[in-house]
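Here's a structure for you.
Here the complex is missing one protein chain, while the rest keep their positions.
So, chain A:
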């Protein structure tokens, strides 16, 4: 319990630092993004919008840095991340909350699948070395060595253009209204197959390789030999003694990869024009949409931190040696 509180305190401090940096960076940037925007919108921005933009970017010279900082925090606590330029006048918070579920669903599920599948294959191929599973290893490593955008484009060229089995772009059929009903969900699943399969293919080799190598290392540990000598069933020796210890590094790797679900999917969503947060970020960069970029960065930072916290917790749960004595 003390351990968990310590970690929580540590992450609270880190989150504070990250948010503060997120606040400072636009204020350190040269030039005046608001001027650039005003010229882009050619006078379509009204004075209140300009004032709020200036306040957001710290261009409001009447305020001290400290009062800007406290304002920034009070806005943040209200969930106010400013207004997006690309989708003006939609608030950034709303843009993010619309795209975040897509990313979380697609990349979350595929990360989970590739972790479970890869670790499972790794356990078996590490335990029964020399079986046909070892032949799978070079194949998956080869696929993961292909740059992702190329893999995605090849998948589109083959399965969406040449054979037209799956749609090439989008998260759902545009003729449907997003709702929690079967036609919409099935359409979303159907659109998710191609990006999902390519993500799993490109990620699985790492899990297999990591797990297999750890299984090989752990299999030669004395306690595995003891378990064999005790006449325990092979299942128990393999899972409870060998895999249970071998999985620990993979667990922390998995928790960290959860943090990159939000941020690390730029390529996937660009290639498949998937309406997730990476695609949103891509558009924001193209349109110099600073508030949206800032909001997305904030979400990415916080999710990486949350994943780290999760990794710590999972490790403490699974490895008694990391638990500090109370």
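One rule holds for everything that comes next: a contact is a pair of C-beta atoms (placed from the backbone, for glycine too) under 8 Å apart; a residue touches a chain by one contact, two chains touch by 3 or more; residues count from 1.
Here is the rule we use: contacts and distances are computed from a predicted model.
Undergrad: Which one, "ABC transporter ATP-binding protein", "Sulfurtransferase", "Benzoyl-CoA reductase subunit BadD" or "Oxidoreductase", is the UniProt name for the chain you do not see?
TA: Record says "ABC transporter ATP-binding protein".
Undergrad: In the complete assembly, which of A:38, A:232 or A:287 touches the absent chain?
TA: A:232
Undergrad: Tell me where the left-out chain touches chain A, residue by residue.
TA: Against the left-out chain, chain A lists 220-223, 225-233, 236, 240-241, 244-245, 248, 318-321.
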